[in-house]
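The complex is shown incomplete by one protein chain, all other protein chains being positioned as in the whole.
Lettered A and B in written order, each chain numbered from 1.
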Amino acid sequence: MNLILLAFVRHYLRHPWMLGTLLCGVVLGVTVVTAVELTNHSVRANLAQANAQLLGRSTHRILADKPIDEALLRQLRTDAGIEAEPVLQRYLRVGAADGPLFQLIAADSLRPSRAGQGRSEVVSDPASLITTPNSVLIGAISARRLGIERGASLSVQRGEGEVVLQVIGVLGADDDRRFSQLLIMDIGWAQRLFGQAGQLDALDLVLQPAQVDRVRALLPAGHYLVDSQAMRASGEGIADALLFNLSALSLLALLVGLLLVYNTLTFSLLQRQPLFGQLRCLGVTAGQLYRYIMLELLLLSVVGCLGGLWVGVLLADQLLVLVTRTVNDLYAVSPLQSLVLTPKSLLLGCLAGVGGVILAGLLPARRVVQGAAHPSRLRITQEWHARQRLRHALWWVPGLVLSAWLILVWPGSGLEAGFAALTLLLLAGLLVVPGLLRLFVSGAAGFLAGSKRRGRTGLLLMALRECSRGLSRTAIAVQALTLAMAATVGIALLIGSFRLTLTDWLQQRLSADIYLTVRSVVPDAPQALPTTLLQAAAAQPEVQAISTARRREAQMAGHRFMLLSRALPAAARQGYRFIGADAAAVWARFDQPGGILVSEPLARRLGLQRADVLRIDGFADPFQVAGIYYDYGYEQGRAIVPAVPPSDPEATGPRRAGLYLHDGASVVALIDWLNRQPGAENVRVVDAEGLLARSLAIFERTFLVTEVLRVLALLVAFVAMLSALLSVQMERQPEMALYRALGFSAWERTRLLLYQGVILGGVCGLAAIPMGLLLAWGLIDLIQLRAFGWTLFYRIDPLQLVQAPFLAMLTAFLATLYPAWRQWQGVPRRGSGRLSVSSASAAAAKKR
Amino acid sequence: MSSTVVMSAPALIRLSAVSKGFLSGGQVQPVLQTIDLQLHPGEVTVLLGPSGCGKSTLLSLIAGLEWPDSGTVELLGEPFSTLSDAQQTRIRRRSLGIIFQFFNLVPTLTVAENLHLPQQLNGLAFNARHIDRLLQSLGVLHTREHFPEQLSGGEQQRVAIARALIHQPAIVLADEPTGSLDEASAEVVNELLFDQARQQGSTLLLVTHNPALARRADRVLQLHQGRLVQQGRLVQQGRLAADDNGAT
Partner (left out) sequence: MKRDSMKKSSRNVGGASRWRRMRPGRLGAALLVLLVGAGAWVYCLPTPPSALSGVGPSEEGARFSLGQLLGNAPQQAGFEQADFEQAKPGQPLVFPRDHGEHPGFHHEWWYLSANVQEIRPPFRRFGLQLTQFRFALAPLSQADGAPTNNHWLRPQVYMGHLAITHVRAGEHRRAERFSRPGAGLAGVGGSPLRIWLENWTLEAESPGSLVPLRLQADDAGTGIGARLQLRALKPRVLQGDAGLSVKNSRGDASYYYSYPRLSARGRLNWDGEAIEVAGLAWFDHEWSSNSLSAEQAGWDWFSLQLDSGEELMFYRFRNRDGREGLSHVVLIDPQGLPRPVARQALQFETLGEWRSPSGVTYPARWRLQIDTLGVDIQVKPLLADQEMDLSVRYWEGAVAVSGSHQGYGYVELAGYE
């Protein structure tokens, strides 16, 4: 057994709390990074998977803003000899209305070797699919999960209500996630099930490059041809901004974790300084010593990483639920929710952990090895050096701020640059914090020392001075806590601002008295509001005006967005606010032919200005941007064109309508009346408040992930603070013994510790306020704008600001509990007891 | 051991015009000034001086733990102070045994393991009999499997002596080894240190502020305001003569 290694190992066995803290830091950091990385990867993979399920192997897809007549299929295949496949695609919930979401793809079950191959390659029994009413194949992976047997009846919720399907077979192997949450049905039964005889949602094509233009020329008006590759790409990248935000937050947690590791490591190494000195005297070279320390770091980080990976995978499983829900709320439907473990994600977590620990350990290790040569190197010099370092660190601050500024003004800098700049600014802030602490402490101490009631504040004074004295050990912890608190404050401010902006916006936008929406348990159901109901409502004397909205996906310059065609009466128009333009002029232009309103996110994404002329795929005529409106509903962007009278009876009707009532009309009575109308059973009738509440509920859900990460960062900071204070307190045990010998009561000693904790926490909390504001500014003006393209309005909630010092003090207080509790532990332990006898002389000798 | 043998052998330790100062308050405070010193094989030397006179610094310079501002330190004929850290370390590992007032033992290793540490560093196998014999002769065999913190101060220092001697170094440096012990324990520990050093034939340099120890030494040196003052108590002719030679 290598005795040096043995000594190192025993050191940690003797200080398991230190080992625990170190591992905790690594584990927490790796956990968060791994979990978020896995979640992000899974979300992306699931989006890609859902796309692949949907698109099969087609090269192109024909879409339209209304159901496609299957005559087009015949025309393409028979007349033009194009390989085309019919597609119906719906979302279903299996079981109850809150059951898991499945994608149902209906195609021609019989055509194996063409466009639909990606799907039907596995349909081994096409005849049964064709001949058995409402028969489906289900992915084996989901069947196993839900306990569905072949031959079972499967009750599902579709837009039109519940229906029972027959499971006649399974797809793929038990673990083949390509078929996760997928139902395959024959096109004929699907048409009947969804009342779409003769109609298709899409046509999948396999086209040679030369055929593309020919097909385009064949398409009737309102139909458009999209490149499947482009669809896949945009579908997979749809949530990138959100996922990037999550990654950044996870890195923040990692940073806090590594600060914790750095702090504990520094302490652990300093504590062993005499040991290192001895080893040097015994003839261990500096290089050897360095290598031993690195080995130790490696072992620690590997063990921590393994733990972190394990917990990270578990956490990812939960995060995925939240993130998938957010993705579903915000972007497109991603029915898949399976965790994809890739070596890459796991490796990334490992690298972050091991690399971070080694990096965090490099500096203290070097310092301790260099200083190790003489065993009796004094604590005072350490402290002095620490102060020097802190002072030197201040020189970095202007440089960091300058770099951040340069990055921001760099033309074309995007989201990543925003994060980089924000990181630099936060770093600069962190460097200032220890100095701030010293300033505060010396000021307070000076005030107390001058105070007349000095006798009664002696303990406080001692605690204050001790805070300043122990800065070499606590600086990092202080920074970690400040960072975590700042993150808490910043994210809270962001969410608060977002909520305020959104509420304002919704209140303005939801200006109608009553809203009618299609009631559906599944997303993207193609139902429309019954025309008869709308006509009947319009005929009611209380109703002043009706606004309607139809929506469809559209594509412009390769970017997919949501195109709304809206009938907007004057009352509804008041709900729109425009960027830098007079509303009257905007509406005047909108009402002319070719007028289009563009949402802020869409305008930012495509660099659109007012009066720009744009072309949307599938539309013959160009549009001119009448105005750019604030919008927080859909980050991929929306655009509004005036609703045209439905010349085509097959065109999808409006999915949403707002009723504006005359003053004094009873909202409740009209809602009641609406609910009693025929055709109202599939229509959700809500008043504006109800819709507002529902919108805000979705918003809350969206930010749940962020909240979770915030709590995680706080947890890491708590551990950091705990470990830092513990290391200080543990080292002070002999000192405490001295105080005890001097006649301090246990309560007084406890107070001494508590004061110290609360002072540190309080200062961190105070420092976190400006830093939190800085972070909030960065998140709102840099990140949100760059990631989502929308402008948020600040809302500084004093309560959230005050929260920080309070939370920090609480954390510090909790961290002091254990050392304080030890003050009540009767007779000092033998080890410290012996030291306490010799400590007086030892201390004297040390301070020679 | 005959003095002629000692005389004919080259000096194990040779300090030539060594000066050392420390930065304090922006000014260099000289600690050692142009020290010349030679120590010969098997010689037992006591370095006396009041607290803060630079005794420990002198010891550190000899051990290679500090570097002189000027002058040279030669160890075993090697220009020690000009060697690289790694080279110094190798010499230290093989030929030096050092005992301090505190922190002599690795707290997380047992007594036996502590003693084995220098053996291991020198690539020697675990020699239980040798360890036991040494511990026996220092009267601390019973502590063999204990951790340092379970020992009394006296026991700790005895083990420290054992560890400094276990690999039979040519030179043993001791910096106030009994400084924190009560008088009785100190007496015993010092006695053992001298005996063992003599038994192994190691050159011993003991730094202390206790003049009482001087009588056991072959040679007594005194540091005064950073300068070496020689004291000729218990003079053995040959050795004094040798010193005189060296000084001239």
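One rule holds for everything that comes next: a contact is a pair of C-beta atoms (placed from the backbone, for glycine too) under 8 Å apart; a residue touches a chain by one contact, two chains touch by 3 or more.
Bear in mind the structure is a predicted one, so any value in this text is a computation, not a measurement.
When the missing chain is restored to the complex, the residue among B:72, B:137 or B:152 that touches it is B:152. Across the entire complex, the residue among A:33, A:48, A:138 or A:156 in touch with the chain not shown is A:48. Only one residue in the set A:32, A:47, A:105 or A:141 touches the chain that does not appear here, and it is A:141. Mapped onto chain A, the footprint of the missing chain covers residues 13-21, 23-24, 27-28, 45, 48-49, 52, 70-71, 73-74, 77-79, 81, 86, 100, 108, 110-113, 117-118, 120-124, 126-128, 130-131, 133, 141, 145, 175-178, 180, 186-189, 191-192, 197-198, 307, 310-311, 314-315, 317-318, 320-321, 337-342, 719, 726, 730, 818, 822, 829-831, 833-834, 837.
Everything that follows uses one rule, which is that only the chains that are shown with their structure count from here on.
Averaged C-alpha coordinates put the centre of chain A at 63 Å from the centre of chain B.
Partner chain B is touched in their complex by these residues of chain A: 2-4, 6-11, 13-14, 274-275, 277-287, 373-376, 831, 834, 838, 841-842, 845, 848. Of all residues in chain B, those touching chain A in their complex are 51-52, 56, 60, 63, 65-66, 85-86, 89-90, 92-94, 96, 98, 100-109, 113, 116-118, 120-122, 149, 153, 179-180.
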